[in-house]
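Structure, as structure tokens:
A single protein chain has been omitted from the complex, and every remaining protein chain is retained in its original position.
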């Protein structure tokens, strides 16, 4: 059941324009991520959760869904959000806790997503709670006879939580249209996978639920997209949930508060940079001739400009009003 | 990995006297169980958890351990306790909440075991918590270099709890000497196995942890004994935990407060009576010539007398003193 | 009006709300064919089908977590926890999720759900089938907490809870299920969340209680009346929002406050009631505030004499009121 899928770098269901659009999303994610880190180091942003190394998987799995599907991302999923249309401006408004920020009005830390319009369900910090919500969301959709899917994500370390088990158990009993997306970057903060589980592939955990588990190269955009699309189709057909594992590496420390030199070697980190998902995608597009070097430079410049503008906007934007903190504890 | 084991009714490591002793334990368990039910129906005992149908598995797995091993039973495990030397007298003292009761001084409901001397760890009502305790117990033993095993039990329904997942995960990561014993009677109160999990065998759940899972005919004393002994040896050798599944049927309602006619047919219950583990053991012994019909009758009479005496004793025994309820909240 | 058991009020509320609103679903352990271990949902699976009356796999975090997901996607779940003692595995889902979803999303998402659980002792339930857990949830803004003491309130409050747009913890004293009987209006009505019920007016002492203890307090007041002590009884009925106004007004009338609950003494609901009075009506008091509660032991023992000693009852309430009035 747990097999590593690779891809030939193409897929029938994505046109060339789609692919370029997604490449652009990946570039935008990377640029936002880099600049957030800089702002943090400059003392301007209290806290950053980077996603460097996860971009192909995140943009890939988000793209594998349909409009109207529900998404329950986790804190590292900036790429998922950007693929769904979340702007650089919003990312920086959130980083700085400004009033106009759409996910929480500046109430939540950065990386705590939610976007009603796009069916992105609000998330919290305690890991793995969202996995149960996805099951309930899917139950409700199915009960109404809708063919939407609920896709939730979490890190491999978070699969050790009890809620993971309860959620996969529920979803498999009721054959619900849920995708459990595990972004396996090999670390839970400093804890290596071997201290989080005794199995090689997170995908093997699916066996306990009679559910397919699929391990995918998470640095390969096309593989991630395709695996998600197939699992979503399966779910829509009524054949039940799938556990998707995307294997990649977290290229930066866990967060701006972390220092990963205490627990992993620079050699290990450097080695993984060769599999940088953005470079991989870029090289594929250049080699395939879908993108020229000039277009690529132009694209990168465009994205930089977008981010510059977003930062300026967010820095100038006002904080929430103090009195607004008392709102929305209950319905008015 | 998940295979159903059967046995030829014999085993190298149990002598004929041992076998007879265990048969006697099973008879005693059955007799206590029957009389408790009667006392409840007569209005003399507020609450009974029956174990009818589980005797072979319970006596079997307890017998498969060594003196000094830790046992973390669940509420239905009267058979485990009796195999460890728990007396009829104690069972009825507990039933009636009398002061002399050894597991809690009459504080806990019947079926909440604990016996320091015999390494039986105190249990509670919320299901599945003990499974994590077993992991910690085993960790401590191993840290001190002892070769004891920690065996905990639970029902198949209780494997749906988050704590089950966290415990098997821990035990497998650290290769700890833990036996996870699941007494699968097909029901969690009224909920059938198919509403508790999507897999056929609970033993399949072991696959998520890279741990052996063994499904055993739980009405066959010898099979239960043997599977436990082997798993315990494996654990003692340092090869890690095992998930043992004993399949049987709960012949009575969940508890004296339950009425199983609302959720299962009388035909189903009657059919399972053919596989009554006590009859099965009795017939085996009679056929093998290890027991004569006369000896069997004498044994049954002896057990009855023991239970009569125990009931009389427990009924006459005093309740705890009111002032003692304030003791032992903290160390004195 | 027909006289019914408290549990009938619960069942009727669920049956009528499920008929009225197809978004309402019930999930919990054994709530289907078995009708729940106390039979609160008897007949509902026959009436509304297995899709809306769901026998959940064993696991309270799962039940509440899935219910939250349902509520986020247009359903109105009633999650039954088989015994309040077993709500703790769901604590994270209740406190971190249900309570905070509206707030953290700046009102974009909300969780209209009810978590029902039988609580309380006096049924030989021992340590783990007798606990009172309401106090934990009173400290969590975003949640509401209701505890009815009469069959009529059980029905009307539960209906209000189901229609409420926010998560409501709804605790039902299990001993009162069949012990407490009373008239229940036919058909549709709600009892507002956030309003205490003045059970009985008095002028010498106010007794604040809820659930079974409100019933006991009323009995105590009857006995006290025989002795010439006029006790006012206030059934708090909803602990969150707490009807602080009603509490302060009552103290202003009687100048003495006795607070009764079965939950452990320290940090039980009585602490908040006492603190409310000490902040808002201190100079009205003619005697120290008194809390009559379960003792600070981990939970109620199973054996008969110790269980009896744990529970407050009409005699103990009357005695505490007498002592207060003698000060």
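Note that the chains are named A, B and C in the order they appear, and that numbering of residues resets to 1 at the start of each chain.
Convention: a residue touches a chain if its C-beta (ideal position, glycine included) is under 8 Å from a C-beta of that chain, and two chains touch if they have at least 3 such contacts.
Just so it is clear, the structure is predicted and the values come from calculations on it, not from any experiment.
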item	value
Contact partner of the left-out chain, one of C:15, C:39 or C:88	C:88
Residue of B:167, B:214, B:232 or B:285 in touch with the missing chain, whole complex considered	B:167
Residue touching the undisplayed chain, where the options are A:31, A:58, A:90 or A:124	A:124
Of B:140, B:286 or B:317, the one touching the omitted chain in the full complex	B:140
Residue touching the undisplayed chain, where the options are C:9, C:182 or C:270	C:270
Interface with the unshown chain - residue positions in chain A	46-47, 97-99, 104, 106-109, 112, 124-127, 157-158, 160-163, 188-191, 195-197, 257-258, 262-263, 319-322, 324-326, 329
For chain C, the residues touching the chain missing from this view	61, 85, 88-89, 91-92, 95-96, 99-100, 103-104, 127-128, 135-136, 138-142, 240, 242, 263-264, 266-272, 274-275, 277-280, 282-283, 285, 287-291, 296-299
Those residues of chain B which, in the complete complex, touch the missing chain	70, 103-105, 107-108, 112, 114-116, 121-122, 124, 126, 129, 131-141, 143-144, 150, 162-163, 166-167, 169-170, 173, 327-331
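Note that only the chains that are shown with their structure count from here on.
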item	value
CA centroid of chain A to CA centroid of chain C, Å	41
Set of chain A residues in contact with two or more other chains	162-163, 166, 169, 173
Per-residue overlap in chain C, given as positions that touch at least 2 other chains	56-57, 59, 61-62, 89
